[in-house]
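Here the complex is missing one protein chain, while the rest keep their positions.
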Amino acid sequence: MIPRYSRPDMVAIWEPATKFKIWYEIEAHACDAMADLGVIPRENADAVWKAKDVEFDVARIDEIEAVTKHDVIAFLTHLAEHVGSDEARFVHQGMTSSDVLDTCLNVQLVRAADILLADLDDLLAALKKRALEHKNTVRVGRSHGIHAEPTTMGLTFARFYAEMDRNRDRLRAARAEVATGAISGAVGTFANVDPAVEEHVCAKLGLTPETISTQVIPRDRHAMFFAVLGVIASSIENVAIEIRHMQRTEVLEGAEFFSMGQKGSSAMPHKKNPVLTENLTGLARLVRMSVIPAMENVALWHERDISHSSVERAIGPDTTITLDFALARLTGVIDKMLVFPQNMLDNMNKFPGLVMSQRVLLALTQAGVSREDAYAMVQRNALKVWEERVDFREQLLADDDVVAALGKDAINEKFDMDYHTKHVDTIFARVFGA
Amino acid sequence: MIPRYSRPDMVAIWEPATKFKIWYEIEAHACDAMADLGVIPRENADAVWKAKDVEFDVARIDEIEAVTKHDVIAFLTHLAEHVGSDEARFVHQGMTSSDVLDTCLNVQLVRAADILLADLDDLLAALKKRALEHKNTVRVGRSHGIHAEPTTMGLTFARFYAEMDRNRDRLRAARAEVATGAISGAVGTFANVDPAVEEHVCAKLGLTPETISTQVIPRDRHAMFFAVLGVIASSIENVAIEIRHMQRTEVLEGAEFFSMGQKGSSAMPHKKNPVLTENLTGLARLVRMSVIPAMENVALWHERDISHSSVERAIGPDTTITLDFALARLTGVIDKMLVFPQNMLDNMNKFPGLVMSQRVLLALTQAGVSREDAYAMVQRNALKVWEERVDFREQLLADDDVVAALGKDAINEKFDMDYHTKHVDTIFARVFGA
Amino acid sequence: MIPRYSRPDMVAIWEPATKFKIWYEIEAHACDAMADLGVIPRENADAVWKAKDVEFDVARIDEIEAVTKHDVIAFLTHLAEHVGSDEARFVHQGMTSSDVLDTCLNVQLVRAADILLADLDDLLAALKKRALEHKNTVRVGRSHGIHAEPTTMGLTFARFYAEMDRNRDRLRAARAEVATGAISGAVGTFANVDPAVEEHVCAKLGLTPETISTQVIPRDRHAMFFAVLGVIASSIENVAIEIRHMQRTEVLEGAEFFSMGQKGSSAMPHKKNPVLTENLTGLARLVRMSVIPAMENVALWHERDISHSSVERAIGPDTTITLDFALARLTGVIDKMLVFPQNMLDNMNKFPGLVMSQRVLLALTQAGVSREDAYAMVQRNALKVWEERVDFREQLLADDDVVAALGKDAINEKFDMDYHTKHVDTIFARVFGA
Partner (left out) sequence: MIPRYSRPDMVAIWEPATKFKIWYEIEAHACDAMADLGVIPRENADAVWKAKDVEFDVARIDEIEAVTKHDVIAFLTHLAEHVGSDEARFVHQGMTSSDVLDTCLNVQLVRAADILLADLDDLLAALKKRALEHKNTVRVGRSHGIHAEPTTMGLTFARFYAEMDRNRDRLRAARAEVATGAISGAVGTFANVDPAVEEHVCAKLGLTPETISTQVIPRDRHAMFFAVLGVIASSIENVAIEIRHMQRTEVLEGAEFFSMGQKGSSAMPHKKNPVLTENLTGLARLVRMSVIPAMENVALWHERDISHSSVERAIGPDTTITLDFALARLTGVIDKMLVFPQNMLDNMNKFPGLVMSQRVLLALTQAGVSREDAYAMVQRNALKVWEERVDFREQLLADDDVVAALGKDAINEKFDMDYHTKHVDTIFARVFGA
């Protein structure tokens, strides 16, 4: 966790105090279920709830752990200090530490997913707003970084929206993947704890009982979870790189927000760096790097080994915190980013009209000109535009062969921008609904 | 693609002939749609279907490509050789190469997914069969590679079943991710091709029109697809490692199939190597290695750059072919694997009865013995078992303090295996349905 | 291996015929050493050399392997068909298959490294040529994609040279990592084969005896080897991205080679796509993806398991072939790439003179102007340049406060390009030697 790339709500999920609170809830609900089953006395189950509003003392638990060398036992010892050691004697009965640890981890991941889902909602809102705003802001489309045909800035925002919308669906599915709990004992046989306990605890915590567990919840679930975070991060990178390109000095079709008036930066108005989106590019790498270790965690030995644990201690907090920060940062960037429509037009006309050359070529062949002749006609005019930056349309209108083939009206019609934007409504309806 | 790790049906999907066939279908359906729209003459659209049963000549297309330096143009030129160059002159009108290439790639990935889904079905059937067969075959559960408490071999197969069943769901979702097509032109605006063409082609090919494309179909879809393959591979590794452990000389609770009678291997009966599952462990790494490149492919420049293409030329075939082979190999291993129940019992009783020591300890404290005294009682008897391999139950029955605390019946009851298997039915019902 | 991204010399290293030839040499040299030790008769060792010029029949060996299910035995059987089965009966005595397989793999990797080293030499030569050619071609340096201060195109080529030169050193070290052989028997104890055999075979094949092997040569060596290939690939990406940026329509400071005269492309002169460097970007991902599996291969069980083998069957050929192709492709791109010095100047002067604003600001404060006042002076002039694209120097010369602070000469001096290039010689001497 890097403080500057962290936001408090997500950080809070991973704090020891939160963890102990969840452990407490698991144990207390388990006691309730065991009392219902008649396995432990009802009054002992009730007694545990005395600690309902306790803020557990993390330092004290650490102190006990230093002696017991076992985190769950340390917590239970501390819990007994609140509940009374006699009253607490049935807590955790028949359970194994992993029942608590794994169910807790999944509660944390579910909560993290909820924050990330809200982050995605915010990002989607920002993207939609900007898409609608620039629905018809014409801009040249580029393949290979080279001008191709016109498109609109709104379509760019709309495609990022559609991509993030898919990510929302993926994240919902990923949330469901890890929304399971297990209270199944040392090797998952429920030998010492009835399945009803698992059912009760899971219901109370908003989880589904794991279909079949060993000592642990199977790690293919977590692998899938982190893989989805990796895909979302890659989409963030996709948006970030678009903005970084837009802000290049030579392109300058958009920029991360800055205020011209502000002191300092304004002394060098050309030197506004897209540092936020560059940062997002790096953060995407950080999120993505958890994917392979999460997959390597799947193959545990027999009913469990603990190799996954250190990995999760790192990537659990780090990856969700980083992604939360990145999504929020991207939302801010999108929300306020500067768009420069005039520069878009200027760029498109760097070689005036040349962006329409393919359409003219097509028209000539469709008008019956041989492929070879059509090429020659386009080429001689295009090269002049390329070399002398004269206007392509004017060149064509002055070329007798072209005029003979197409007529002046048809030539002019090839430079009609509406031709390229005529289906924007259709696409927007697909992306945002009718 | 490594021939020895390849199966013909999956290989066929990626052969040039298949690709050209799909290209052909895309172009022919597109012509139909354009004829419906009145954009091209109906007879030209009809003429294209003359090539319906043609086996395209890959060598000839390569030959043309060597001149044109463009694969789609080479194909179209060859197509015209079959259809007639005049009849073919409206083929591909208004389309861009990527319309064909990307839609084709997704058709191939969908077909690959279908094979992989069938593979998973076969694997699930094998796992279920073995789970039912060994539902009550008792075996020691192990955490950290160390004996913990009894479980059954059926539960092991059942958890692999549940894991692969999740993988089937994931793969279905992944299939849907890539089951889209796009015929949207040079920058995705449909400037030169009506959206109805895309709709028609997609419907005919079993695809959904991509919500919004640029020159290409967005690559977050493919990143998700390959991530799911990576998760499945990790599950394969999980199963493979279990079997490799079972086959260790010292464990020998199971083995890849071999026939004792067969010459050669039988000269050294102890030297049956789990080479298939070791191989699967390596294949899992190969499948997984495509995940990060697929994610790096997401961030393309503007309306597309071609950096993703070389990556997909490799991982498209290699990853699906390898995973198909791995799933089939694993199915064979599971289907025929040898299980040695007697060795399972022998292993569990390596230190006779010691696997029940935790349960005895619990019983003593529940019977009111102080934690300290209970430890001492268990310890003195357990150590004797550990050091002299005497029987734990007999030791306990001969220990007056233990007998005083629990009684002989209760001691004996702690060694009842049914205690550990009593919920196997419940778990099987969860996994396989009632 | 993707044929279009493959070159014959590297492909040849990985062909079955090559492999069998190396196996043959290992076996034949081993026989010599055993004869020298008196372990086998000299005439049998001599007899093996009868097959020295034989082209082994790969199809025949495959045929035998189909029966024996063992590749090395199949080869030895075929070898006996050439040498005579009686004469060949001591071949491979006391050796294990891995002795042959692992030593062969390392011979192949060493040969691959030699090709890659030659590739790097070619690339370095091309980079040096272009660096010297454009040593003083002024161009704006950019941080964050934003104009910073002037530099030269030669420095760009020179830094790529320095980076690739480091890669050459790394590759030499990586070659040494895998230049070992092992003939040490089933578990590496030399129980059945004298260490002198290993020494002799290694000496003949240009390898060093592995310090200590098990059944296999330790895989940390190969992990290191592939890690270095991954770094080289990342450097290729670094160069490729620079060129892709240079070729953007708006930047156009350089381009992959094309000839204006050539038909086809010249009809749309603006549409020259940097497809080779985009392709290199993708190929870099492919090379890099072998790094993690190669590292996962290090941890083998005890004296070996075979999980590494399938991984190496794929990444051995694929990674070296792809990198060889990529290096050669990059060399071609560098060698012939078009550089447009006038566009470099035009870009630098997009906001005329503004690139010098920082230097002017510094000069003002050094001249004793307060930081605040200096900012104000630069700001008011810079904004005019930014908004109206007037000339910054002229603005400053017309600003009484600035002139009062610096004097006209000093103002003019701040726009002297030599100021920025004065250490180019120093840097070139560092990179290329005095």
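All chains are identified by letter, namely A, B and C, in their written order; residue positions are counted from 1 within each chain.
By our rule, a residue touches a chain if its C-beta (ideal position, glycine included) is under 8 Å from a C-beta of that chain, and two chains touch if they have at least 3 such contacts.
Quick caveat: nothing in here was measured; it's all calculated off a predicted structure.
Engineer: Which is it among A:D99, A:D220, A:E278 or A:E303 that touches the chain not included here?
Structural biologist: A:E278
Engineer: Among A:D305, A:D335 or A:D373, single out the residue that touches the unshown chain.
Structural biologist: A:D305
Engineer: So one chain is hidden, and I want to know which residue out of B:H147, B:R285, B:H302 or B:R329 touches that hidden chain in the complete assembly.
Structural biologist: B:H147
Engineer: Out of B:E87, B:E296 or B:D318, which is the one that touches the chain we can't see?
Structural biologist: B:E296
Engineer: Of the residues in chain B, which ones touch the absent chain?
Structural biologist: Residues touching the hidden chain, for chain B, are 140, 142-148, 244-245, 247-251, 260, 263-264, 266-275, 278, 292, 296, 347, 350-351, 354-355, 357-358, 361, 375, 378-379, 382-383, 386.
Engineer: Which parts of chain A face the unshown chain closely enough to count as touching?
Structural biologist: Residues of chain A in contact with the hidden chain: 2, 4-5, 244, 273, 275, 278-279, 281-283, 285-286, 288-290, 292-293, 296-297, 301, 305-311, 313-315, 318, 322.
Engineer: Over the whole complex, note the residues of chain C touching the chain we left out.
Structural biologist: 141-145, 148-151, 155, 158-159, 162-163, 166-167, 170, 173, 177, 185-192, 195, 209, 211-215, 218, 220-221, 223-224, 227-228, 230-231, 233-235, 237-238, 240-242, 245, 281, 284, 288, 291-292, 295-296, 298-306, 358-359, 362, 419-424, 426-427, 430-431
In this text, only the chains that are shown with their structure count from here on.
Engineer: Look at all chain centres (mean of CA atoms) and spot the one farthest from the centre of chain B.
Structural biologist: When every chain centre is compared against chain B, the largest gap points to C.
Engineer: Using Cα averages as centroids, what's the distance between chain B and chain C in whole Å?
Structural biologist: Chain centres of chain B and chain C, defined by C-alpha means, are spaced 33 Å apart.
Engineer: At what distance in angstrom does the C-alpha mean of chain B lie from that of chain A?
Structural biologist: 25
Engineer: Of all the residues in chain C, which ones touch at least 2 other chains?
Structural biologist: Within chain C, residues 244, 273, 275, 278, 292, 296 contact more than one other chain.
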